[in-house]
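The complex is shown incomplete by one protein chain, all other protein chains being positioned as in the whole.
Coming up: chain A.
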Amino acid sequence: MNRINQKLQEDKKLLSIYFTAGYPSLNDTAGVIEDLEKSGVDMIEIGLPFSDPLADGPTIQESSTKALENGMTSELLFEQIANIRETVSIPLIIMGYLNPMMQYGIEAFCSKCKEVGIDGLIIPDMPVDVYHEQYQAIFEKYGLLNVFLITPQTSEERIRFIDSISNGFIYMVSSAGTTGAKNSFGNAQETYFDRIGNMNLKNPQIVGFGISNHETFMQATKKAKGAIIGSAFIKHLTKNGTESIKEFVDMVLDK
């Protein structure tokens, strides 16, 4: 069974952390992953930096630009995490845009993911129908779960379709907007979280965008299975360096 599916069966709310590979320094990637696991994180999204990240707000854009300036590439990411499964056992997901993966070759990329122990992919600009018609068979061949996004504007019919072609979890974008931390969620989010929670989807949902601290983590996971933090963690890394990862995770989990 895929590590993501195993993790989703655990009786707890899951904390997933996103960070940009090759940031703050080029060779921080593997160390950040190891420290996140040691700090008690349940799942990690490794951001593959892209020059034109449409769905991301300023924090992740800047970390991506910096990582690319540092010399980050797809090839290098696979080298950096070649032996990651010797030390890390939680699910690892690569989150990136389609163009760099296309240039690597979709099948070659998936094959390499399997080889190093990646469990799934999140590709925000990959259309549902393109995945369904062209890539699903390749993803499945290499045992990779593909995670789709839904937003407060996604129609019920489309959510049901996305649920039907997903085999892990659904990435629930908290509000209209790009990635970036907010300090709290309003009524509109609460209503949306309830609405999706009551749809009885076969895939659990993990909420992302706008989660930054214990309060927003708790709000987001009232109905959902877990939450993903990206920008707030990147900001923490930028300010405090890689030494204080546990501090951040403790803050979110209120330990």
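Here is the rule we go by: a contact is a pair of C-beta atoms (placed from the backbone, for glycine too) under 8 Å apart; a residue touches a chain by one contact, two chains touch by 3 or more; residues count from 1.
Heads up, the rule we're going with is that contacts and distances are computed from a predicted model.
Trainee: From the list "Tryptophan synthase beta chain", "Nitrite reductase large subunit NirB", "DNA-binding transcriptional regulator YhcF, GntR family" or "Aspartyl/glutamyl-tRNA(Asn/Gln) amidotransferase subunit B", give the UniProt name belonging to the chain omitted from this structure.
Mentor: "Tryptophan synthase beta chain"
Trainee: Which is it among A:6, A:83 or A:99 that touches the chain not included here?
Mentor: Counting the whole complex, the residue in contact with the absent chain is A:99.
Trainee: Among A:25, A:178 or A:213, choose the residue that contacts the chain missing from this document, as touch is defined above.
Mentor: Checking each option in A:25, A:178 or A:213, the one touching the absent chain turns out to be A:178.
Trainee: Which residue, A:2, A:25, A:65 or A:213, contacts the hidden chain when the whole complex is considered?
Mentor: A:65
Trainee: Which residue among A:35, A:125, A:163 or A:215 touches the omitted chain?
Mentor: Considering all chains, including the one not shown, the answer is A:125.
Trainee: Spell out, residue by residue, where the missing chain touches chain A.
Mentor: Interface with the chain not displayed, on the chain A side: 50-55, 57-58, 61-62, 65, 68, 73-75, 97-104, 124-127, 130, 148-151, 153-155, 158, 173, 176-178.
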